[in-house]
Structure formats: structure tokens, C-alpha cells
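This structure is in C-alpha cells; I'll ask about it shortly.
As you look at this complex, bear in mind that one protein chain is not there, while each of the others sits in place.
Every chain is named by a letter (A, B and C) in the order it is written, and numbering of its residues begins at 1.
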Amino acid sequence: MSENREKYDFTIPTLGLGKVKSPILLSKVFGDTIANYVSDDEKILYHIQVDEDSPGCAYEDYGTIQKAGPREKIYFNPDHVRAGIITCGGLCPGLNDVIRSAVRTLWYRYGVRRITGIKFGYNGLLGAVEDSLMDLNPDVVDDIHRIGGSILGSSRGGGDRTDEIVDAIERLNLNMLFTIGGDGTQKGALAIAEEIERRKLKIAVVGIPKTIDNDLSFIERSFGFETAVVRATESVFAAHQEAHSAINGVGLVKLMGRDSGFIAAHTAMASHDVNFVLIPEVPFDLEGADGLFEQLKKRLERRNHAVIVVAEGAGQEHLAADARTDASGNKVLGDIGLYLKRRIVEHFDSIGYPVNLKYIDPSYIIRSSVAIPTDSLYCSRLGTNAVHAAMAGKTKTLISLLNNHYVHVPIELATRTRNYVDPEGSLWRDVIDSTSMPIQMTNPKK
Amino acid sequence: MSENREKYDFTIPTLGLGKVKSPILLSKVFGDTIANYVSDDEKILYHIQVDEDSPGCAYEDYGTIQKAGPREKIYFNPDHVRAGIITCGGLCPGLNDVIRSAVRTLWYRYGVRRITGIKFGYNGLLGAVEDSLMDLNPDVVDDIHRIGGSILGSSRGGGDRTDEIVDAIERLNLNMLFTIGGDGTQKGALAIAEEIERRKLKIAVVGIPKTIDNDLSFIERSFGFETAVVRATESVFAAHQEAHSAINGVGLVKLMGRDSGFIAAHTAMASHDVNFVLIPEVPFDLEGADGLFEQLKKRLERRNHAVIVVAEGAGQEHLAADARTDASGNKVLGDIGLYLKRRIVEHFDSIGYPVNLKYIDPSYIIRSSVAIPTDSLYCSRLGTNAVHAAMAGKTKTLISLLNNHYVHVPIELATRTRNYVDPEGSLWRDVIDSTSMPIQMTNPKK
Amino acid sequence: MSENREKYDFTIPTLGLGKVKSPILLSKVFGDTIANYVSDDEKILYHIQVDEDSPGCAYEDYGTIQKAGPREKIYFNPDHVRAGIITCGGLCPGLNDVIRSAVRTLWYRYGVRRITGIKFGYNGLLGAVEDSLMDLNPDVVDDIHRIGGSILGSSRGGGDRTDEIVDAIERLNLNMLFTIGGDGTQKGALAIAEEIERRKLKIAVVGIPKTIDNDLSFIERSFGFETAVVRATESVFAAHQEAHSAINGVGLVKLMGRDSGFIAAHTAMASHDVNFVLIPEVPFDLEGADGLFEQLKKRLERRNHAVIVVAEGAGQEHLAADARTDASGNKVLGDIGLYLKRRIVEHFDSIGYPVNLKYIDPSYIIRSSVAIPTDSLYCSRLGTNAVHAAMAGKTKTLISLLNNHYVHVPIELATRTRNYVDPEGSLWRDVIDSTSMPIQMTNPKK
Partner (left out) sequence: MSENREKYDFTIPTLGLGKVKSPILLSKVFGDTIANYVSDDEKILYHIQVDEDSPGCAYEDYGTIQKAGPREKIYFNPDHVRAGIITCGGLCPGLNDVIRSAVRTLWYRYGVRRITGIKFGYNGLLGAVEDSLMDLNPDVVDDIHRIGGSILGSSRGGGDRTDEIVDAIERLNLNMLFTIGGDGTQKGALAIAEEIERRKLKIAVVGIPKTIDNDLSFIERSFGFETAVVRATESVFAAHQEAHSAINGVGLVKLMGRDSGFIAAHTAMASHDVNFVLIPEVPFDLEGADGLFEQLKKRLERRNHAVIVVAEGAGQEHLAADARTDASGNKVLGDIGLYLKRRIVEHFDSIGYPVNLKYIDPSYIIRSSVAIPTDSLYCSRLGTNAVHAAMAGKTKTLISLLNNHYVHVPIELATRTRNYVDPEGSLWRDVIDSTSMPIQMTNPKK
């Protein structure tokens, strides 16, 4: 397995030197040494794999990543802080947990008292909605981790109207903005931070990356992802029961995963009931000896039932082909789940071997779910570390978990590339081991 | 924060060179290159932290760890394999998931057909129980991940009767033994493997480390741990409701954690309802201005209710003191939960400020729980990689997750030290941030 | 509120007098009296409501219903029994629990050793599937209540091929058939029993009514119904979160309920998040001041979000109208959920007040679900009492819960009419109280 050996620049932009004594109190260990603040010099290696090609001593050459955590000297005087929090894009389990944690850390640990929630994403800054501001404090957020969604609401778009957004930020007098959102949101945040810089303002922009698909680079696991997998297994279990109880039963579950198949791959392993996993990274044929139809038939002949999990971004080549054959142009099917449902039923009808297919699309149930406790904990730690970063004057920065450490990653770097399931990597290999999926169908390049 | 800089020897013992072509088929990528086997030379760095003290280029000097996964050449001819699987010690979520995964990988991927489950731990090899063997195959294990416990049963002890165990292994004609268990079990496994070596037998001994407390070294997260945290939060929520609904309500929950407080620390963060976390690594006073009684009183005066989580190994110094004052010797209280319950009630009665304390000990409910899907997935990958290791002739080896990679760790190394919550580390710091626990009570050294 | 005062004939058909001493042992109370067998004379009143119109002393005139339970003298000699069990129609939570309970009662309480499961419904008796028989015993059914679906599989149709089915029953030498299924299944069972009678065979046919919609007459609550409501609330909660987190968010959930709105009504009350409940029994307008569009707009203006639950059989008049206007005939929309989704979005777009509608159809997730424990208990008691009935020689009979007692109901009677939500009754009234649904929309007759 060969690994990307690009050298990355993990330098974290800052608003300036921290000169204010942090008000937070930490455990004092070994007498008078205050030990568990984190220094900017504490880093971890990015590249940690060793193989015959690894140059002896140059791991640092691939980049070292700054650890997150509270700094002993911070940039902002807590009394002067006015923080804004915004959630953008589609729902994802854990949004409220991140909000709650950020608010509590600002309030209890730094003594910040002016915290503003901006409702419905960037649109809330653009005058698109009434009552778009919400005062946040520990009482308001006390129980919000018990419900899904975002108490701030969310919406898509608006992030490209940078000038207007920065105008609004200035009007609101914010000097700290937490952007909870995905790729587009963070690109917007970067543009906002750059405009802030142009205007010579001192406003920290810190992002908490949200991507239920887990497809952001430089973040090991996105928040909400574990919850998504847990919820998704419930739908797979339902599909399995339906398939198992029917004559030639086929359960078909469409899961999230626009560009990468992480949810589908993990769900397949976590549920133990999946026979075929179709993801964007691994193209598949429908027809032919190695195609889905034939392989599915073999499975049905052997076991009478089958379960297929398909990521929403898988098999787009088939949809395109279908659109072409369809000619008129306005009937392009965009939904691989519905497409497979139709094609499978038609195919097996045509060969006189009818199947009993049940199709489940649990997307809204999954993404609006309450975070499971271990995910909630993760959200909590991301939120806390985001506050530490902003108080220390970091900006244009995301909070991330990498090589099992909480770290700072430049937004610019994180939004440059996406994360994909490596068809040659251990995850996909373990999916094959676990599902016993026909090996011909697991090959990304034919 | 200073880090242990000992250099470790991660050399993996093997029975011999792999000369057999692996029967498993993997994705063929880029034409004829078979790419996703793992070579023994693929390793990851153990030490990945960088700070001012780090010598420039010597990360490898701290040890490199071999990646787990299927080898292209394996040691055992699958036709000759007779594998044994054993589960020892207390229950832990995920035992059945590990068994299931090992059986399926042996059967479907390598074609091994002789798999024996040994019932009730090492005692099952010692003639202590009737019907102590159980044939395992994919049908037998098909649905076992839906129930908790271990289908093989489990028991404590017996691991020190090495000679008899190896005699039994010889009688059973096993050439591969998977030991699923904790510290003691793996030490037993090492002794067994050494005796095997002395007898010049070719039997692979591969361990899957089980420790619900998460206190094994060289493993990032033990299987079942996430499930334990999820289940524990349910008891904490119950304690919170009880406390919240009573006059001066105090909820007290005792969680597992004999030597280390990982479950308590994670549960406190995951549940968001905990005010005091008492763990073995951080001693606490009962009396005095910084003691639990006074701090608890302050909390009650402010909010009228409080939740305390205590790890079973916390505060042992108090139990010892109590035993001394008790004199007679036979009434030594060994249970910190019951001890705190009694002391708190007595103290607050004595100061005319009675509390309404509800005590919950959910240990058996937690440890017998079915693994949550994400934990089940993890068990599945550990079991699969354990089989790959044994087939490749590795022995005296554990499967572990380190720095986010599945790796091989020598049993000898893993059982040498335990893993503790670092009171100066980021986990404990985030616990303080999250619980707003009084800072005086978070100090390990007074 | 006026009540149906028809007098029903609850006479239970039997194969003949019970002459065999029951082998089951029950608690002997008060010395030698064996007390807790049930006599055929033990009955309950059907009509229990009293009002000014009730004739003084004639409750028995409305019919009395025989209590279910073990008879001291039974019809069949257990040694001669060969029992068949069949599950038909769509899935429903609890099928396996009923099967399990029937098998265990036959086996452990009566000593019956020949129990045959017929796979895939009536089709399994018609040679439509291979391997359509399955031996049942306590070991086979031991853990089946932990999974959903039916281990026997199920399928629709075939119940009208009475002659062939009775031929098959004769070939299999069954003298007892348990039919677990809905309206159609039980009508089929009745026809089968009548053909059995014509052939002068002594075969008991006892039904356990299955209708997730809860729309069978003479049964208070169908098994699986509670589980369906619990699962449905999860989707409503998701819809609520989605709606609440969006600008003008509308959550639309389609639930089961072809002819009656019990699931929708109960789910609305159980979830506390529903603003509009649309059921078949209460027609509604889309347009006009009292129509859904206008009322929904009012709700959105007031609260910015709304949740609608619609039973699949509601608003069929709109679909028909839509079909007519559509003219061509082949594009008739049959799905009220998708229809409402389209119409609502189009309407609010057309008035320049766009809504953010999320549509959830959780049917397969609900019906394949594992029964919740209280439902499982109910299934268990139905199965047990079905066995008691068949052993006693009852036939053409359903097991039912009425006025809180387990009773026998003639299939002929139970399949004659359906059960509906009474728009003038207490259930619908409590729905209105609970949802604060606009009163104009709750009126069944305009």
C-alpha cells in the first residue's frame, strides 16, 4: 500500500500573541508547576507510517500538527469577548452537543457572558430571516443535547456573500465566530476570515468540521458519524428481516455518502447482515458475470435472501447512462436507490425469477438523531477545544482529531481535498472479510 | 506535559517463515499487482508527539509497530489448522462479536473447517467442567452478536496451571489458540506460549485484549469500552433524575475501574450530568475545605442536587483508614460505593442538612450488554486481524489499535504496565472543563 | 355518543366434546379443588356501556363472549396431535413471539412433539416454494423473539385456493392449524375450516389475528400495534427535529393505516410533536379557509415549523380527484404521502412562502421491528391461549382481548366488519386535546 507523501503546511494563523493570563484553573501538579496547559510547540506527527520507502529520519518533513487545548496566555480579554455561533448545512447528530459545550466552556471556564447564536446559518446574518439572533447561556443550552437537530436551526448557502456577512459581523460587534458546518461552510468561513483580515479587524474564526459522510481530509472521524452508523444499522436490520421473511427477499438500503462510502462501509461491518456494499469509490457493473444482477442471483439461489447497502453517490455512471438512453432530458433519475430498486425488480422479472424487494431510505431519521453518548462526548471535546483555540487568538482554523490527538488544522488545508475510502486500504479489506462480498465486485479498476 | 520516552521493543515473535500462498482473494488494483496484503515491514511509529525536547529525527528510536492484516504468504496450511478459541475473566460487551468474526474469517476467508470453542475459560481446558468443547462454524455463530455475554462462557483463574493447559492443547491437537481476556489471561497465554516453545511445538497463541476498564497499555481503546460508556450514561441519567426530583438529592453511581478511571471519566463527559468524578488516579479528601463533603454542600446550596460518579478503585485510602478505625478486622469495607453512600448520609445528617441519596451500581447490567454497533464493528476487525496474525504464524502477540491503526503488539510488552488516566493530560482536563468540578478536587498530588 | 346495539352471536364452533383429561398441571388451591381451569360457561359481557337508552337488565342480550384458557377436559389426545403454524400477509412486530409461545405451550404444557411450521404463508401449502416445511420445537424457537419478521417467512395471497390447501393439510396429516394473519388470512382460514367440515375431518383451525393497523373488530388491540406506535414516534421525532431546525420547516410522516387511523392517532398522542393528524375516517380539504394549506400557513406564521402525520388511507378523495384531472389514466398517484409532499411544496411556492418539507415513510422499519417487551408478553399470551383453544377442540375461532379479558371470537364474526376510529369517540377527542389541531379539520361530516 502506498501512501500520499505530500508535505503539508500545518501552520496555524493567529490574530496575534497571547498576552492575557488565562483565567481558567487547571490541576497544579508537582508543586508550583502549572502543567496541563498546552504550548503552541506541542505537536504531533502527521505522517506516522513506516515502510521500506520511508526515508530514515524525516517524519517531521511531512508536517507536524499543533495540539489543541487551553493556552496559558490567551489573546482575548474574556471581558471583551462577544462570541457568535453558527450552524450551517444539513442536520447531523451532535450539533447541539457542540453548541452546548462551546457555550459552557466560554461561560464557566473563561467567564465570557456575551454569546450570540445566529439562527439558520449564514442566512441568519444576511437578514433573510426574522429574529435571527438568540442569546446563549448555560441555562438555554442545558438540555439541548437530549434533542437532535440544531437549536440554532440551519440552512444551506449564503456563505459566498462574504462582504455582507462581514458587515453583519461588524454590526453585531462579534470578535469570535464559531462555524459548525461542512466543506462549503468552512470555505465560506475562510473567505470571511480573509475579508476580516483585509478590513484589519481582530476577529477569530474557528470551525468545527461537520460532515456526516466523514469525507473531510485531516479529520479522523467527524462528529455524528458514529451515531449515523448506529442508526443506519437499525435500517439494515429492518431490511434484513424483511428480506429474510420473504420469498427471494431483497433488502435495499440507501445511506448517505455523496462522494465517499464511509457510512456504507462501516454500517455493513457494524450490522453483520449486509451482502453487497456499493460505494462511490468502487464502480460496479449491473450486467455481466461480475455484475450485481448475476451475483445477487447466485446469493439468492444459495440463501434465498440478500441485503444491499448503497451509498447515495455510488453508481453515478449508471444514472448518467440511464439518463442518456432516456433521451428527453427531463427525466434524469438522480437517485441511485430508486434506480437500483427499479432495475433489480425489472431484471429479475424479465428472467422469470421475481424478487421481493423492500427499499428503505432512512436519511432524515439518521441525520436528525440525538447523538449517542460516545459521540456526544466527542462533540463536547471538539467544542471545548474550539473555544480554547479562539480565546488563544487562533483563526482560519479547524478543530480536528488526528492520530488520536485533538489538533488545530488550517481551514485552507482541510478544505483542499476530500477523504475517500481507499479500495486498497484496511477498511475496505475488512469490509470484504466481514461481508464475504464477491471479490469481483470489490475491484475499483477493471 | 512530559511523556514517557522509554524505547520499546515491538518485535513480533513468529513460528517461522510464511511459505504458503494465502488462499484469500483481495481486490486486485492496477492490473496484476496484488496490493492490499500487508507486509511485515509496514509499520507505524509508536511515539508521535513532538515538542521542544524531541530529538530531531529519532521517532523510530522509540519503536515501530507492525501493522496487522493478511499476509500474502502464510505459515499454516489452512487444511492443517485446528483452531481453539477461549474467553476468560469477567464479561465484557463484544465477546461474541470477536468470536463470530474470528470464526467467519477462519471459515470463509481461509477455509479452515476445524474450529473448537473451549468453554468457561482456562478451566475448560483443565477438566473442571463437563462438555467443555463446542464446535464452531458460521451457522453456530450467525446470530450471537445479538446477545451479550460469551457463548463459550467464561471463568476466572486456571491460567497459571500452564503445564496442564499445554497438555490439553496437545491432546486437542490445536495448532492455533485465540485467547480473549484481560491482563491475567494474556499473562497466562504468554506462559502457555513459552511452554509450547519449550516443547518445540508449532502452536500460535494470539490474544485479543479484553479490559472493560480500558487499562491495558499499548491499546488505544479496548473493545466493549464504548458500549460500557453508553450503558453507564443511562445509570447516570437515572441518578440525575432521582437527584433532581428530591430535596437535596444526591445521585451516586459506582462504575467499573479497578486501577484506572477511564470509564468514569468518559461517562462523566458523555452524560453531561455529573458534578464530581472520583477516580483512582486522583486522590480526594472527604473532610476539609477541599474535601468532598464541603464541596458537595456548596453544590447543593447552589443547585439543590448533585451527581457523583465513582470508579470502584477510587478512594481506597479511605477504605483502608476506615478498616483501621474499625479495628476488629473482619468488617473491612471493600466497596467504595457503599462506603461513600454511608459516609455522605452520616455526614450530612450530623450537620443537620440531610440529603436524599440514591445509590446505583450498574456493573452487571453494563458488562453483560450487547455491543453497540460501532463497538461490534471494532470487535469484528480485531477478530479478523487476529486470524490473519495466527495464520501468518505470529505468536505471543496481541491485536491492538494504536494511533488509529490495527497493529501487532508483543504480549510480553502489553502486560508489563497498565494504562492510567493522566491527571495532566487532555482527557482529565476535558473532564474538568465539561463537569466544572471544583478545581481543588482534581489535583492528584497535594 | 351512541353505540352500536347490534346483538352478536358469539357461539364458538367446536369439533366435539372434550373427553381427554388435560395433562397440564395448574395450581391447586383450597385443598382438592382444581381451580384455575376455565369452563366454557365462563364468559364476559360484550356490551358494557350504560346510558339513558340502555334497557335495564339486558346486557347479556348483546352477547356474551367465552373466556379463553385451558380446559380441564380437552378434545385432542396430545400424543395424536400434529400441529401446523402459518404466518401470512405483511410483517408485523411479534410474529415470532406468537410462534414461540404456541410451540412452547404445545411442547412443554401438553407434550405435543410434532409441530410443523409452514413457510411463506398459504403459498407454502400450495407447492409454490421449495423446502416449505420446518420442524418446530423449543430449541428452534428459543431466541426468535429477539429478531423481527417471521422465521416462517410470509407471503400474500393463496388463501382462496381452499381445496388445494385442505388437500395439503390432509397430506401433512395435520389435525390442528394455527393461522396468524389479518382479515384476508382469517377469511381464508374460515373457508378452509368449512371445507374441512365438508370432508368430515377433525381438524381445529384457530386464528391469531394480526393487523398492525388495529382495524379488526372484536379485538381491543392487535399484537404489534404498541410496538408500531413506539417505532412510529421515532420517525415523528425525526420529522420534528428536521422541521424545527429549518426555515418554515414542515415534517411529513406517512404511517400505516389503510382503512383506519389508529396508528396515526396513537402516534400523534404518544409523540407530543404532531400538529396535524390526517386519517381515513376524517376527510379534510386542502384548499379553503378550513383546508390544510391555510391552517398549515397559520401554524407556520405562529411557530415557524409544523409536523403532519398522515395515515396511508387518508385523503383518498384527493388522489382520485388528482387522477381524474390527470386524465391519461396511467399516472394515477396512489400514495397520499408523496401526493401531499408535492402539493404542499407547490402550493407554498405558488404563494411565495416556500416551505422546507422533509418527508419520512418508515413503514418497513416499523413493521419488521422486534416487539417491545410488553407487546411480546401480549403475543405470548395470545399464542398460549390459542393452543388451549385448539387442544379443547375449538375451531373457526380467533383469540382476542376484549374488555381486558382473553376470549374466543368466531372468525365469521370478527371478519365481518372492520374497526374504525370513531370521530365522536374518546380517542379522537383526546387526539384533538393533545395536538391542539384546528377544530375545523377534525370534523368528519361537513
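Observations
We adopt the following convention: contacts are C-beta pairs under 8 Å (C-beta built on N, C-alpha and C of every residue); 3 or more make two chains touch, one makes a residue touch a chain.
Keep in mind it's a predicted model, so treat the numbers as computed, not measured.
For the chain missing from the display, the contacting residue among B:Lys358, B:His388 or B:His405 is B:Lys358, taking the whole complex into account. The chain not shown here is touched by just one of C:Thr64, C:Ser260 or C:Thr397, and that residue is C:Thr64. Only one of B:Phe10, B:Tyr46, B:Phe76 or B:Phe120 touches the absent chain when the whole complex is considered: B:Phe120.
Among the residues C:Thr14, C:Thr384 or C:Asn419, only C:Thr384 touches the chain that is left out of the figure. With the whole complex as reference, residues 143, 146-147 of subunit A touch the missing chain.
Residues of subunit B in contact with the chain left out of this view: 91, 120, 123, 128-129, 147-150, 153-155, 234-235, 237-239, 241-242, 244-247, 358-360, 362, 364-365, 368-369.
Residues of subunit C that touch the chain left out of the display are 1, 24-30, 35-36, 38-39, 41-45, 48-52, 56-60, 64, 67, 69-70, 100-101, 104-105, 108-109, 145, 220, 226, 229-230, 233, 266-267, 269-272, 372-374, 376-377, 380-381, 384-385, 403-406, 423-426, 428-430, 432-434, 436, 439, 442-445.
By definition in this document, only the chains that are shown with their structure count from here on.
The most distant chain from subunit C is B, comparing centres defined as mean Cα coordinates. For the copy pair subunit A and subunit B, the superposing rotation over Cα atoms measures out at 180 degrees to the nearest 5. Taking shared numbers over all numbers used, the subunit A to subunit C interface scores over half, which places it in the same class. Distance between subunit B and subunit C, defined via averaged C-alpha coordinates, is recorded as 46 Å.
Put simply, the C-alpha centre of subunit A and that of subunit C have 42 angstrom between them.
Taken residue by residue, subunit A touches two or more other chains at no position, since every residue touches fewer.
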